[in-house]
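A protein chain is absent from this complex, but the other protein chains hold their places.
By written order: A, B and C. Residues from 1 in each chain.
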């Protein structure tokens, strides 16, 4: 379901990962699940094009418009009465030997993790003004609020309101009793240094879709993207509703 | 150490809880631990008076100036070269039978919890536009970022950068497998309804210092205070440093 | 629902907390919820009397026989074809100034916690041969496997198979990043020392039903009871089934 085959604009656009459509567009329809919206956001957010995420599979956090509803949403949209949910996106720059070798943006998360057999990797993490320290773990997730319900929550991170300007830093299986997920402001760049000594391959993954191998000594600089994803009919109220229905959020047995 | 006996302005002020000093003042010295700074913040923040928190006991998160350093900090301050750390404070309003019966502000946290024998209490929690749902738990903590390293972290909450505009909602021992700490924007008021049926006394506690009994049917409205605590020489860098030394923050065994 | 109104064997017994029925009995019926079974277990286990827990309210972990089913279970029982689930119980002895001042047994848990306003209490915990160390927390839970799905799981403890011979030690809101629930063998007595310096009242609570005030300097010795609770038609399979239905145990969104 969640394959990347789907992308549409007025009627004729058929997107594939990597092929960034030229535009100009007024609106992008995302037909698929949350994964499709992630792809659409990376393609459309730099162009300032809002996305109408129609959900073709099971209920999604960001693909929240049911196929039967889209017509009605679209008409409201034409009349200008549908608010846009502005969502923080992140950029990651990889620096190697003093040069930038790769960069990309994402709506959910930037993950630095080991590949192959689960093995501890060694990262040093800091902000521009703050020191977080060494991480000995299977990896590290830097998630947007939109991504707080994805991989980050599985790693033990908090749920963060989707329209906040914050980044959640969650270690993956830290070899420490005293590590905790951390929430920092979106305007603090996070610098992840891949230490020189590693016993496992290290990968950079963005939105679970873009994968770059990293080398010992690399630095990944994660900061707010200069653009936002603009989601139609997928606002905060929807987010909290999906939290209950999809993740079984519950305060207690009779809740 | 952490008693409320301490409060000073130019040289002669001796504060007690409840007695709000009239002012005007240019500066308040807090001589004690974190608890003393909490009291000072509640007294001084509404007057716009910055606080120089001198730490007389063990290292604190917000009482971070060592007694030997204060002279030097004070001189820098007179020369205008010490930045103020602006910290979010919260207000809580208790409504009973349609009337406001109590209100107070705090720098760390608002806690609604059971008193006496640990017993589950029943709360319904929502924002102005969002629905969080029912909580069956020993209670609920609404913490500022400054308070994220206090009771909230003990209840499993994330560490939040101290200068963010966010509120952390952490359940205390929720009788549910699927509850999680949540981070919401500071401009979203949080409404905690004490449900009609309770098997335990319910208390409102602010900063661990102000205590109000609540009644079934009460509503506690928690929102951002119209003023901020202004802390001298207690900025974000200090916060992260104390995190390592006081809470043993560690990413791994050789970190 | 969960009041202590215990109905029991041959037809005429009406139990109240504190009044231990003299016996001899062949069987005790527990009519109520899990709380009623806890009371029945404390009364009947020392006499070696098995309990048939008929559930009059919402589904319980140990009160698992539906009112419509009890006849059928009872007939199977008379024919000898219903297995007994043997459940570990705990005893707690309070020592003060070298004397035992109180003792009781329980099926779910022994809790040492603060009363009144949530305040950190100071405990030192060890086994007979092992050292666990100091706890700065709202309290400590020593739970049986049967009790692992009650207060202990709310405090973050693991689920433990109900027929194991183990004790789960879970701190309640520990003021530490590096504390974790711990599982120790049932034949290791656990010694909880209430340290001399306390800023809160300290209470001993057993099964959430028996409450004893503790004093600074007291020692609580928690060990396996010399008898077991014998539950009819409430075996391990039932336990795991209830885990799914009552606590919404789930491995994932389409599970």
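Assume a contact is a pair of C-beta atoms (placed from the backbone, for glycine too) under 8 Å apart; a residue touches a chain by one contact, two chains touch by 3 or more.
Because the structure is predicted, anything quoted here is derived from the model rather than measured.
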Margin query: According to the contact rule at the top, which chains on display are touched by the left-out chain?
Written below: A, B, C
Notebook entry, point to check: Which of B:55, B:134 or B:179 touches the chain that is not shown?
Noted result: B:179
Item checked: Hidden-chain contact residue, picked from the options A:33, A:139 or A:162 -> A:139
Checklist line | Chain not shown: contacting residue from A:27, A:47, A:102 or A:247 | finding: A:247
Checklist line | subunit A residues that touch the omitted chain in the full complex | finding: 111, 113, 115-119, 137-139, 151, 153-156, 172-178, 203, 205, 208, 211, 247-250
Checklist line | On subunit B, residues whose C-beta touches the chain left out of the figure | finding: 58, 176-180, 246-248, 250, 253-254
Note to self: Just checking the interface: what residues of subunit C touch the absent partner chain?
What the structure shows: 120, 122-123, 125, 129-137, 153, 157-161, 163-164, 166, 168, 171, 174-176, 178-185, 188, 236-237, 240-241, 244, 247-255
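Just so we're on the same page, only the chains that are shown with their structure count from here on.
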Note to self: Chain contact topology under the given definition, line, ring, star, complete or other?
What the structure shows: complete
Notebook entry, point to check: Copies subunit A and subunit B touch; is their interface built from the same residue numbers (over half shared) or different ones?
Noted result: same
Check: So, what's the distance in Å between the C-alpha centres of subunit C and subunit B?
Finding: 35
Next item on the list: Calculate how many whole Å lie between the centre of subunit A and the centre of subunit C, each centre taken as the average of the chain's C-alpha atoms.
Entry: 44
Checklist line | Cα-centroid distance, subunit A relative to subunit B, in whole angstrom | finding: 31
Notebook entry, point to check: Listing for subunit C: what residues touch at least two other chains?
Noted result: 176-178, 247-248, 250
